[in-house]
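Structure record follows, encoded as structure tokens.
The complex appears here minus one protein chain, its other protein chains still in place.
And now, chain A:
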Amino acid sequence: MLQLNQIYKVFNQGTPDEKLALKSLELTLAKGEFVTVIGSNGAGKSTLMNMISGKLTPDAGAVIIDGKDVSPVDENVRSKMIGRVFQDPMAGTAPHMTIEENMAIAYGRTHKRGLRFGVTKSRRSYYKETLETLHLGLENRMNAKVGMLSGGERQALSLLMATFTNPKILLLDEHTAALDPSRAELVTNLTKEIVSQNNLTTLMVTHNMQQALDLGTSLIMMDKGQIIFEARGEEKKKLTVEKLLHEFQRIKGEKMLNDRAVLI
């Protein structure tokens, strides 16, 4: 479903701040695969997400979604195929608009926008049904401004808005990081439910190793713009946090040795 071919991305090229953000990155996701992405700050996780969403374009390489090379396609066109939830609960919704209006905007992702009303009687009941699946009572507050909702509610709504039109790819960018533990758990459970129900091809960035292990069918670890470790299927199920840390140290150590070899 998603294929990244030899992606390179350099920031601030030709300046002292030059940084190789992605280095010959290769990644293939099958339909329905749910990959969790871990890695330290600056490893290139966010760059990877922005590369897929179209916010950034690769210097070299191709992003292929559903067999089609979308590298030259603009973000707003590409997002017809991509649902995205950001880390900041404020980022995924329009605060001064009502819940049903936000739902209408999300609905417009896959339907061409025209001069019809965004919220009609039949659509309102559809939005309501969809909101009911969150079990947060939002379906009774359809006319409330989204800015009045709590962070957890907003993030749950963002998740629903990103997914209820069945995107080909779902990108989750540390979407539980800004929430308190109980709200984070709620959103995590919703994520699990929604992804498996709709069989969504998903890429989730997280800093929480336990969450990376609990969720998803595959796991990748990134460092310095490369994928340094991959575990899929059974192999991933057997992983623990200790093993993961150990693996990280081992690979880093090897790398350091290599670097030293180059220096000597």
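The rule is short, and it goes like this: a contact is a pair of C-beta atoms (placed from the backbone, for glycine too) under 8 Å apart; a residue touches a chain by one contact, two chains touch by 3 or more; residues count from 1.
Here is the rule we go by: contacts and distances are computed from a predicted model.
Novice: Which name from "ABC transporter permease", "Dihydroxyacetone kinase DhaL subunit", "Nicotinate dehydrogenase subunit A" or "Acryloyl-CoA reductase (NADH)" does UniProt give the chain that's left off?
Specialist: "ABC transporter permease"
Novice: Looking at A:Val10, A:Ile64, A:Ala91 or A:Ala178, which residue reaches the missing chain?
Specialist: A:Ala91
Novice: Taking the entire complex into account, which one of A:Asn76, A:Ser122 or A:Ser182 touches the absent chain?
Specialist: Per the contact definition at the top, the residue touching the missing chain is A:Asn76.
Novice: Can you work out which residue in A:Leu22, A:Val37, A:Leu56 or A:Ala106 touches the chain that's missing from view?
Specialist: The one listed residue touching the chain not shown is A:Ala106.
Novice: Tell me which stretches of chain A touch the chain missing from the display.
Specialist: 53, 74-77, 79-80, 82-84, 86, 90-97, 101-102, 104-106, 108-111, 113-119, 161-162
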